[in-house]
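Could you have a look at this structure, given as structure tokens, before my questions?
One chain of protein is taken out of this complex; the other chains stay put.
A and B label the chains in the order they appear, each numbered from 1.
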Amino acid sequence: MTEILRISVPMTFWLAAFSAVYGLQGFICSRHWFEAEVEGLTVARMALVGAWLLVIAVQVAMLAMLRAERWASPEPTMRFVSVTLAVVALVAAVWSLVPVATTSICY
Amino acid sequence: MNALRRHRALSRIWASDPGFRGWFTTVNHNDVGRMFIVTSVFFFLVGGILAMLIRAQLATPRSAFVGPEIYNQIFTMHGTIMMFLFAIPLIEGVAIYLLPKLLGTRDLAYPRLTAFGYWCYVFGGSMLLFSLLVGIAPDSGWFLYPPLSSTLGQPGINSDFWLLGITFVEISAIAAAVEITVTVLRYRAPGMSLTRMPVLAWYLLVTVVMILTGFPPLILGSILLELERAFGMPFFQVEHGGDSLLWQHLFWLFGHPEVYIIFLPAAGVISTILPVMARTTLLGYGWVVAAAIALGVLSFGLWVHHMYVTGIPHMGVAFFSAASTLVAVPTAVQVFAWIGTLWKGQPQLRLPMLWILGFFVTFVIGGLTGVMVAIVPFDAQVHDTYFIVAHLHYVLVGGFVFPMMAALYYWLPHVTGRKRFFKLGEAAFWLIFLGFHVTFLALHWVGLLGMRRRIYTFDSGQGWELVNLISSIGGFVATIGFGLVLVDIIVNAVVATRGVRNPWGAGTLEWAMPTPPPAYTFASLPSVSERDPLLKEPRLGVGLAKGEGFLGDPSRGRRETLCVETASGRPAYLVTFPDNSALPFALSAVTGGIFLGMLLKAYWLIPLSILGIVALGVRWVWTTGADRDRGPMDVGRGVSLIPAEEAEDPPGWWGSVFLLLADATLFGSLLFGYAFLWTVAPNWPPPSYLAPDPVAAVLAAVGGLVAVAAFRLAARALEQGGSAIGWLILAALGAGAVGAAAISVMVARPDFTAHAYDATLWVIAGYVLLHAALAVLMALFLAARGWLGFLGPRRRGPVRVGQIWADYLLVVAAIGLGAAWLPGAFA
Partner (left out) sequence: MDTLSTVHPAGPAAAVVAVMWWVLLVGSTLIFLFVMILLAAAFRQRSAPIGPAHDSGRERLWIMGLGLAFPLTVLAALLAYGLVVGERLAPKPHPDLVTVGAEASQWTWRFTYADAPGRETWNVLHIPAGRPVDVEITTTDVIHAFWVPRLAGKLDAIPGHVNVLRIEADEPGEYHGVSSEFSGPGYRNRRFLVVAHPAADWTAFLNGEGMDE
């Protein structure tokens, strides 16, 4: 079961985080008080970018854990698969949430 | 004992009942797998005939062949049958037939569940088939968008056939998924660690976990829409606080993973067959496994790309556009790993390879158009046009049907034990391959010229006529090809000569047995030390037949196999399978009573069916286990193992864990729906909130905690040699208290038609109530078992099974009832 968790947790976390940021964006667009501005940036933009950075940080931490002797799989192929999937999850977190920084929020 | 006498003894133990009766009582994966495959092919033919009707209608402009009322049923049923009654059941059938053999074991984890799933599929499919034959089939498109599919757009019975029939069929998907998951994780040959598994087992594992998490949103959506249609609970009616977009989210939360649920097993088939056809091994096993898993998870983050034009804000669709482009990467990894494998080996153009080449050509085009429609502005132009029709057929036919044809010709010698003699297959390949591309390639273009999907006819003068005529001709050519395949299979299965045992020189274990396979598959279980055991030891099958592996001694006279530890593949315990039984057939027939009662609005049938299900369910579980501690038993090769009922984690525990995964996904989808309506539906918040009920809250909290604790105390009492009965009865009382609290929510808001909020409260409370009732039943059942001596110091496993259901009850009661009461507390 531990091996199954090693290969499934980073990607599953990406999915949960991705859906959560999408939910946050939907919530922001249904309420208007996020439009307040602080130094040229809206609160909405800061919340979304902050969430994005947080997700990336967690993915990096999980990748580091899966490479550390203490948590890494003892079996070479499983180790390769689990680390590869943690990298995929990190790339997915950066890639799929890029719009928080580049795209207008509620049009 | 020589090989022949062992074969006779094992055949006697594993034989299905003779004759007609055997069809209804068999639980053997050889039989049920083949029944699944044949039935799904039957539905493929039905879906194919519907496709021909569509192409006949669209061959010329202003065709008077059928009118819109019939045409709408035809295309709805074509999609529905191909997705739900052909593709998924075919995957299940192939997995059921092959998996135990690939893994070096004798059957799937729960043989009766296999049969139960099959009959649910047959009954649910029959409902849809009936509606088609009498002309009252679903007619709002295969994704059944309300309000068109609800009482507003379809006041008749048509949509009910879809919602009920498909949900009935989904039971079989969930059943197969639970048992395939447990089989891959635990039922393998000794020594087969996770990384020594055949790559197809990895693919199937990913696929079935996706079924467990992808199908529940659809099941929930179907339940909600049926409740709206039958009882007026307004989940999708905007004027009463519902939102039709909720259906689209639930449907595509299922619908997008569904596409990959169909593609991944096909990719697994290619990863299995292609290296054999190239006389080499797969390039980058670890990469391919990682790519399959990545694809599986990424595909859950794409659902909104079916909803680009529903008015979701720009950033929202941009997330899904980004994720949709990213999903092409693990697909590319697999495609190039396969081409690299061909470069590594010496590919030979035998018939399965021909189909794989057909796959490459077709699927690469489908994948490229898939990347196109991932881009939002482009999709806004081609969405709901024939461009999408062409794209999805390239992906599904290229990515599923063609690989399945490769699988058919690759494993046909295994199923029939014969070698192909008449070479009709090559001609059939060219007819289907060319026919397919003639049908669909140019349809991309008419889509760009503005031809919408689902119009029953079209006017001339838009430049669509020639393409549609050519497309129809291509469709009929492909159909002739499929007919030829059928003839080819039947002729070769009947008249061809007997073949050799491993005709392709493959390395996987399914070829280490006589063909056609005996009911027991392996006369003794192999000990595995590498990924392709037959490459190093081509005569492995002979040794196994001589009884050189595990469990070669049939003297206990039971159907036996081994469970191994998940990661390492070390033998863990001995499993005894149940014998032939009519229970699966009876249970699915009785389950059908619920669906029939809903369909005919004969609601008295429902409580009757539930009673029947409980009675048969108790009977079902009663036959498992043992009335005394047996201790370790000899399994051959000098190894002794405990029997399953004495294990801390018996098969029932593993099955429960993965069934609860599906269950929790359903509950999560329900909470998502609640939150979605709250944020997005226009007529929210509701006029008034449910007032929190302190008495009920205390009842639920105390009851849930008591149930959870009492199960643990029951297990401990057993361990210390005492009786668990008192604790189990206490657990039943605790769970009952949770149920009472759930009922109080319904009593407090009696009018579930007033607002989607009230309807949602009823569904949440009903969900908690159902799980409370399950926990009560389990506790009482276990108490009765304890009283009759079926529990003991070593035999605590059943109590641990009950315990996780009680734990789950506590979690859903806390979250569900909390979500029901909290808004009122803060208002």
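Throughout what follows, a residue touches a chain if its C-beta (ideal position, glycine included) is under 8 Å from a C-beta of that chain, and two chains touch if they have at least 3 such contacts.
The structure displayed is predicted, hence computed values, not measured ones.
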Displayed chains contacting the withheld chain: A, B
Listed residues B:Ile157, B:Val329 or B:Ala582, member touching the removed chain: B:Val329
Which of B:Gly93, B:Gly125, B:Pro190 or B:Gly345 contacts the chain that the document leaves out: B:Gly345
Sole residue of B:Thr183, B:Ser299 or B:Thr369 that reaches the chain not shown, by the stated touch rule: B:Thr369
Options B:Leu152, B:Ile480, B:Val500 or B:Ala825, residue touching the unrepresented chain: B:Leu152
Absent-chain interface as seen on chain A, which is shown: 98-99, 102-104, 107
On chain B, residues whose C-beta touches the chain left out of the figure: 68-69, 72, 140-141, 145, 147-148, 152-153, 238-239, 243-245, 278, 280, 283-284, 287, 291, 309-311, 314, 317-318, 321-322, 325-326, 328-329, 332-337, 339-340, 342-347, 349, 357, 360-361, 364-365, 368-369, 371-372, 374-385, 448-458, 461-463, 681-683
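Here is the rule we go by: only the chains that are shown with their structure count from here on.
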Chain B partner contacts - residues on chain A that touch it in the complex: 1-4, 7-8, 11-12, 14-15, 18-19, 21-23, 25-27, 29-30, 48, 75, 77-78, 80-81, 84-85, 88, 91-92, 95-100, 102-107
Chain B residues touching chain A - in the complex, by the definition given at the top: 185, 193-195, 285-287, 289-290, 293-294, 297-298, 300-301, 304, 312-316, 318-323, 326, 330, 566-567, 675, 679-680
